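Note that this complex is displayed minus one protein chain, with the remaining chains in position.
A and B label the chains in the order they appear, each numbered from 1.
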Amino acid sequence: MTALAALIRRDIRIALRVGGGALIGVLFFLTVVVLMPFALGPDLALLARLGPAILWIGALLASLLTLDRLFTADHDDGSLDLILMSRTPLELACAAKALAHWIAAGLPLIVATPVLGLLLNLDGPSTLAVALTLLAGTPALTFTGMIGAALAVTLQRGGLLLAVLVLPLSIPVLIFGVAASNAAIDGPLSFGTPFSILCALSLASLVIGPFAAAASLRHGLD
Amino acid sequence: MRLSGRGLRCVRGGRELFSGLDFDAAAGEALAVVGPNGAGKTSLLRLIGGLLALEAGSIALDGGDAELTLAEQAHYLGHRDAMKPALTAMENLAFWAEFLGGVPADPAECLAAVGLSHAAALPAGFLSAGQRRRLSIARLLAVRRPIWLLDEPTSALDLASQRIFAGLMTAHLGGGGMIIAATHAPLGIVARELRIGDES
Partner (left out) sequence: MTLTELANPTRFLSLTTRVLPWLAIVTAILLAVGLYQSALAPDDYQQGATVKIMFIHVPNAWLSMFVWGVMSIASLGTLVWRHPLADVAAKAAAPIGAAFTFLALVTGSLWGRPMWGTYWEWDARLTSVLILFLMYLGLIALWRAVEDPSRAARAAAILTLVGAINIPIIKFSVDWWNTLHQPASVMKMGGSSLDKAFLIPLLVMAVAFSLLFITLHLAAMRNEILRRRVRALQMLQASKPVALPQ
């Protein structure tokens, strides 16, 4: 347990220090959301209707783009070798790394949501609904994205390839995340159904992600 | 404690590096793996550390901790130092001491042992190549593991540091440890040679 806590502490510390990219994700999120009205027009009623979808797309892209260094950084400086040789199971180490990434890069997105909701003319309850669905759904994005990040180590390249690999996997999360937000704002569906499925997706990815990532790292040894 | 490999075969990128390789090492003994560039010295160390998959053959450890795998009882000192430039020397070392598992030593003493006490609070990115190598050596001391797998450990070290390191290795062997080092340069300790990939 202390080993995992140490790994989480280290990763968060690196993300917050100079050169770490924790806050760049939020800035990217902000920029994507601000770009939308320029394409859609400044009609507040339209923006309010599309708001949850815009916020979800922004959060999805922001959380994926910050993921690509999750394992490659450790691979490039040799840390991954030592992680493999440690007494902590690789699956748990992967889960700890993803958790640290979510805390450093995912949570700030959720904290920024109310401000962006203001820009998109979402009222208080709607913003809260979107923030809540993001809180339930972004772990799924991080933990499935982690599989792509592990493959990026094996394939020796990241960036766009990672996005191409992982974006299709995140479609269910997007569907139920936006559906739950819209249901909370103006129905007609009940909020509970899509939100429960969203939570289920997060929980499933919490299990699948670490195992798939660990398997991919083990097979990618060189 | 005895580490032995039988009939090891290693293929990298479609090319066979070695096959039918046997080796033995006992507690308190240092094995110097020598051979030309590309003979597979680094690969042999990574095979022992479980960082590469064996094509054929077997590696067995007798008399170690039965609960742990071979990799979990070995320290690996590679070309890349596994130190994060944004964290201080002390933070880096304390992290590995905590994460690797086992009985940790006091990180401050480990830094002192390699002459880096003055740099404990400095980001690792500020350190020179030799200092970073010494920081990696401090990691070998931070958690006790009986087998040390060292890949060109003396590269980037100046003479004074090499002498300190030789002292640390001697102490490790004296405590019943085992060292397997891939090297071109003399280690500064008594070591049996294991020659691989010899063309002569």
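Convention: a residue touches a chain if its C-beta (ideal position, glycine included) is under 8 Å from a C-beta of that chain, and two chains touch if they have at least 3 such contacts.
All of these numbers come straight from a predicted model, not from anything done at the bench.
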Contact list for the unshown chain, restricted to visible chains: A, B
Absent-chain contact - pick from B:127, B:142, B:173 or B:187: B:127
Residues in chain A touching the chain absent from view: 18-19, 21, 23-24, 27, 30-31, 34, 37-38, 41-44, 47, 118-119, 121
Absent chain, residues of chain B that touch it: 85-86, 112-113, 115, 118-119, 122-123, 125-128, 131, 134, 158, 160-161, 163-164
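What we mean here is this: only the chains that are shown with their structure count from here on.
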For chain A paired with chain B, centre-to-centre distance based on mean C-alpha positions, whole Å: 37
Chain A-facing residues of chain B, complex: 12, 46, 49-53, 68, 71-72, 74-76, 78-87, 91, 94-96, 98-102
In the complex with chain B, residue positions of chain A that touch it: 2-3, 6-7, 9-10, 13-14, 17-20, 76-79, 81-88, 221-222
